[in-house]
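This is the structure I want to talk about, given as structure tokens.
Left out: one protein chain. Kept in place: all the others.
Right after this comes subunit A.
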Amino acid sequence: MAEDPESSLQLPPSSAAEGEGPTEGSPETVTPEPPSSAAVSPGTEEPVGDTKKKIDILLKAVGDTPIMKTKKWAVERTRTIQGLIDFIKKFLKLVASEQLFIYVNQSFAPSPDQEVGTLYECFGSDGKLVLHYCKSQAWG
């Protein structure tokens, strides 16, 4: 549960195209590729430049959603909400029938194609964007 600001983990790059979502197929089997190591990935994609391309996101669980051991992540601005959802689902090892929602301001679900960079501009404070995530049973 380290929330040391010095060591926010790098979100592994998404192998699929951003915002395109998982492949089409039967609704009940949205099986993503096995995640690359969720551990710290070295900043190979960290661009050198004055524009900081990544933003810090703090993820908080809502309800009885499992709490992520690592809550603080450095994410590229262009990562979409859907991309982030897919990542958290893999990280928490949710089954395909479970849905995950992400909220800003603890109450509003940004659209799946919304980029986190934009959310950071609108709702970020203290150098980070706080997002709440909540699991929901899809097929009751």
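Note that in this section contacts are C-beta pairs under 8 Å (C-beta built on N, C-alpha and C of every residue); 3 or more make two chains touch, one makes a residue touch a chain; residues count from 1.
We take it that contacts and distances are computed from a predicted model.
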Q: Identify the UniProt protein name of the omitted chain, choosing among "Bacterial surface antigen (D15) domain-containing protein", "Growth hormone receptor", "Ubiquitin-like-conjugating enzyme ATG10" or "MICOS complex subunit MIC10".
A: "Ubiquitin-like-conjugating enzyme ATG10"
Q | For subunit A, the residues touching the chain missing from this view | A | 19-22, 24, 27, 30, 62-65, 80, 82, 96, 99, 101, 103-114, 118-119, 122-123, 132, 134, 136-140
